[in-house]
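Missing here: one protein chain of the complex. Every other protein chain is in place.
Labels for the chains are A, B, C, D and E, by order of writing; each one numbers its residues from 1.
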Amino acid sequence: MYGLKAIQEAHGWTITFLGVSVVFSALAFLSLFVANLSRILNFLDVAKRSILERLKSKPEVLQEAPAPQGNGHREVRIWLSPHDHEMMRYFELITQKLGEPFSLEEVLEKAQDRGIPRPHSALYNLIKKGVIVECRDKAMGYYCWKRGIDIAVSSDDKSPEREVAAED
Amino acid sequence: MYGLKAIQEAHGWTITFLGVSVVFSALAFLSLFVANLSRILNFLDVAKRSILERLKSKPEVLQEAPAPQGNGHREVRIWLSPHDHEMMRYFELITQKLGEPFSLEEVLEKAQDRGIPRPHSALYNLIKKGVIVECRDKAMGYYCWKRGIDIAVSSDDKSPEREVAAED
Amino acid sequence: MYGLKAIQEAHGWTITFLGVSVVFSALAFLSLFVANLSRILNFLDVAKRSILERLKSKPEVLQEAPAPQGNGHREVRIWLSPHDHEMMRYFELITQKLGEPFSLEEVLEKAQDRGIPRPHSALYNLIKKGVIVECRDKAMGYYCWKRGIDIAVSSDDKSPEREVAAED
Amino acid sequence: MELVLDFLSNTGFALADYRHLIMIAVGCVFIYLGIAKHYEPLLLVPIGFGILMGNVPVFKGFGLGIYERGSVLNYLYFGVRQGIYPPLIFLGIGAMTDFSYMLAQPRLILLGAAAQIGIFITFLCALALGFPANEAASIGIIGGADGPTAIFLSAKLAPELVGPIAIAAYSYMALVPVIQPPIMKLLTTREERLIRMPDPRPVSKRERIIFPVVGFLMCCFLAPAALPLLGMLFFGNLLKECLVADRLAQTARTALIDIVTILLGITVGASTQADVFLTKKSVGIFFLGAASFMIATAGGIIFAKIMNIFCKTKINPLLGAAGVSAVPDSARVVQLIGNREDPGNYLLMHAMAPNIAGVIGSAVAAGVLWSFMM
Amino acid sequence: MELVLDFLSNTGFALADYRHLIMIAVGCVFIYLGIAKHYEPLLLVPIGFGILMGNVPVFKGFGLGIYERGSVLNYLYFGVRQGIYPPLIFLGIGAMTDFSYMLAQPRLILLGAAAQIGIFITFLCALALGFPANEAASIGIIGGADGPTAIFLSAKLAPELVGPIAIAAYSYMALVPVIQPPIMKLLTTREERLIRMPDPRPVSKRERIIFPVVGFLMCCFLAPAALPLLGMLFFGNLLKECLVADRLAQTARTALIDIVTILLGITVGASTQADVFLTKKSVGIFFLGAASFMIATAGGIIFAKIMNIFCKTKINPLLGAAGVSAVPDSARVVQLIGNREDPGNYLLMHAMAPNIAGVIGSAVAAGVLWSFMM
Partner (left out) sequence: MELVLDFLSNTGFALADYRHLIMIAVGCVFIYLGIAKHYEPLLLVPIGFGILMGNVPVFKGFGLGIYERGSVLNYLYFGVRQGIYPPLIFLGIGAMTDFSYMLAQPRLILLGAAAQIGIFITFLCALALGFPANEAASIGIIGGADGPTAIFLSAKLAPELVGPIAIAAYSYMALVPVIQPPIMKLLTTREERLIRMPDPRPVSKRERIIFPVVGFLMCCFLAPAALPLLGMLFFGNLLKECLVADRLAQTARTALIDIVTILLGITVGASTQADVFLTKKSVGIFFLGAASFMIATAGGIIFAKIMNIFCKTKINPLLGAAGVSAVPDSARVVQLIGNREDPGNYLLMHAMAPNIAGVIGSAVAAGVLWSFMM
């Protein structure tokens, strides 16, 4: 069978109509979703921040490690911006693999492999804040995570995430 | 069954005779072919060159990008030796992967990985001839392919391919 | 079926008893073996050394390449400690892959990849003893194995293996 | 003596006929195009050598040919015949592709949909020319310009046509720099080709992680039959973007995809055994395949021009041509053509958006076609 | 028109019911935990996405579902169903694991045996709750805290439960930092947690080469059914330690294990198809699995305390908790808890000894259980 008759016999028109519709609607849905995704996320961020701001007027701290349990070791509280806190989580992940104590060079190398943005400055921040310290007793030139500290996340910092996103 | 009788029964002699013949003829053919391969290629090269030489006496250009279409951008014509032209094609392949603008170091590294002979001098040639230029407007220290030029291949150059082959 | 009856029906108690016994005995055997492994090896080493010591009082050489066959090339005999000899075997393995002549840097890199302990000092030893020499006739800056020498293993050296083991 | 003659009559020299020689020549051309012209070398070289391997004349029944049970090539071909290799390749593609160009410019996604019109028009043409529906669908998918999708669909619908369809698809994908430019110039004015696109906005990490999950669910709820292809594509991309599973993404985009590409290339090539391949049908497939590519290119461009009627910020209609997928060749062609008119116009990264959308689009189209043929 | 309706009735939107949505939510939670919480991301992300792929609603009989013959997922699932993937993963684990911590402290090996008590007590509980013996054994092995072993045993004994058992095992392995600490604190005094362990002695290269050979023979003479798992584990380790075959070890611990992990993760995830997974049995499995983990943790700790009665050099009983394997998470938890009490107490490398012994122990336990069910 040939020609239009063959097309009709094989439901050619219906299939084509449905096929084109499905392809277009699938990609149109995707397009719509993508177009609004950043808006949705931004909205959620704003909502989260406004709630946090309201909370901050009272307890001043967003997220906090469990309170010191009377063993005298956890007297230091270190404030990190949300961005630094996120970076800290990444570096924790990396150092878990490398083991402690770790060399900064290795950590930076891994961080670059994983595409973490601006690892040098992030690592420098963590050292400056005292979250990562040189562990002299164990091995000169190697670094450890500071034990016995509370990490608190402050929200009054400007959120640096967008800047980062603009770069990577 | 044992002994010569077993051999005969299993067509041992025929198989051995045929086997040895086939192995020898296969490798002898290969040997012959290999022995003459470079001669054949050289002959083809010479033939090609002599034809090109004859053509060159007239149009002076072997291969040419499409003529400038009146948009004023394609006024420059750059002459490359066949060898440089071949090198240009390799580097184009590499930079397609790296994206533009590219850093020379990355390009050289890739070129070495791929075993391209003497990449430094080849790249230097292309920059000297102006085929690759520093793209200052985009990113300092990075290079681009020069747009709006005609690449022409000259055949009057001595063919440097043999020298290269002698080295790798 | 439920409860204890189901357990009994399925030979639950026997399986559990046997299972726990087998797991424990397997790991206890392993534990015993591991605990004694180093002792066994040490004992074998001591035995071997004492036998060698006794032999050394006579022939002075443990292991020796076949004697020079009158071709005048094998007049030099080089004494290596067992440890250096082991190192030599590793480097031979590496250089077989790299081909001769080899660059020291490449060899060291490979050695580090393979986790050979303290490759720099080992390689330096071999060069100092003249087992590896610079091959000036072939390629400046590249090294070869010295030809025409006899390698002899001396046992009067302190065995450095334990020191090494203590480090890696 | 009889044995000698018997042996000689089973050498390739005795068994060869003109069809083997034609196919061997075709194989050599593939290898030449891949190596000397750099057209999709990662596919043309394996397929070309596969064509040689499939067309060395062998005695049938000996267990050497790709269509004989128990031969090595037959085992390796299993992954083609059952559609296993294409999803694994999609996994690798997902793990190496940066979707952020697409996320940054959602409206360009529609161009990737428009170019799929080539698939369906070719499907209709094939029906009209008398091909049965399952073969017509497999032929149409050539216009998707996506090798793994074409192999997957034809393995499911018309297994005996996998060879010609794959060869046609990869040939035209390799010839994208030859096929597309004339159509692009014909359908656009110089003014249109000079349109510059605004820089894409940066895309945050969170968006890039959420997209493959939601995108997968959206597409596969609409077209469940696209599951094996799109599932793996989006999964690969999630592995890449989530960073924490980077070692898996790394393997997926190197060892895994390379191994599968080698096996797929060599067996697809070998499946072009002369007696199966050199038929009238193959000629039809090649003609329809070419038409499919051209219609797809035109579809993308024309749709971009239609969008320009409604959009304030104009789209450079050349980008429509990138909707046929053929990643990343057609994007590169767009860049090239745009660059010729205006050396400062960098279209490449914009063209990646419809390019990747085209991959998704043709996988969805394959899913729809498949679900109708069952 | 009929065709249109027919098509629409086969989209995911029409076919979905609440169970699909539950499972999709579960998949998203897995992905979230893996990416945001860094819980075993190499497994939770693939399994999570696999759950999505297995629970996009598809028409049965179409050849898409993981349990339908001839579907791509079904072919990839073959390696799970036949227990082929787990030994290959063990090969990679062997090639990446340093056994020397265990060799240095042989008495800690026993802690790895003690923690396997969880397997057998759970087995008894499951029997008592009415599970047939083969299912009870497969449920018990969850307490081995070792994904590949659990998948291997349930593939052999109760293939229809592979999905829930694997999901339970990996969930709890991911939740080790949540499950173990309270039990560890409950069962130890502060003084015990403060015990510092002496530095492990160095282990020579010869010991490290001889161990995998002899260890393999010992374990497999006692429990031959552990052969596929332990053979590959010790073989991988021999490749690593012998140095001369390092390129094989290198591939085993990168490309090979990564490819198998991807395929295992995605198919184990997809095997949780809603109608197979959301059953009363699964609920029972999850409860028993949790119990199994807790009992195992307790078993290791209590055994360490018993050993302390007889040993002169005391063992920090926290190390007992590392006997459940879950490499290396439970070792890390031990380090963490020990560190909280005494920031200078480095338990991690000591905890690696029972951790690895626990892997061997649960493989032996799996062998024993398997041999009784045949």
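Structural remarks
Definition applied: contacts are C-beta pairs under 8 Å (C-beta built on N, C-alpha and C of every residue); 3 or more make two chains touch, one makes a residue touch a chain.
Predicted model only: the values in this text are computed from it and were never measured.
The chain not shown here is in contact, across the full complex, with B, C, D, E. Checked against the full complex, the one of E:45, E:115, E:256 or E:353 touching the unshown chain is E:256.
Touching the chain that is not shown, out of D:52, D:187, D:242 or D:333: D:52 (per the contact rule at the top). Summary of contacts with the chain left out: across E:231, E:300 or E:328, the touching residue is E:231. Think of the hidden chain as still there; on chain C it touches residues 11, 14-15, 18, 69, 71, 73, 89, 92-93, 96, 99-100, 147-148. Within the complete assembly, residues 82-84, 87, 91, 156, 209, 213, 216-217, 220-225, 227-228, 231, 234-235, 238-239, 242, 244-245, 247-248, 250-252, 254-256, 368, 371-372, 374 of chain E touch the chain that is not shown.
Mapped onto chain D, contacts with the missing chain fall at residues 3, 7, 10-13, 15-16, 24, 28, 31, 34-35, 38, 41-42, 45-46, 49, 52-53, 56-59, 62-64, 70-73, 75-76, 254-255, 258-259, 261-262, 266.
Here is the rule we go by: only the chains that are shown with their structure count from here on.
Considering the contact criterion stated above, no chain is in touch with chain C and with chain E alike. The pair A-E is the one among A-D, A-E or C-E whose contacts match those of B-D for more than half of the residue pairs.
Among the remaining chains, D is positioned farthest from chain C, on the basis of C-alpha centroids.
Centre-to-centre, using mean CA coordinates, chain D is 39 Å away from chain E. Within chain C, not a single residue touches two or more of the remaining chains.
Looking at chain E, one finds that residues 3, 7, 38 touch two or more other chains.
Interchain contacts (touch definition given at top) occur between A-D, A-E, B-D, C-E, D-E.
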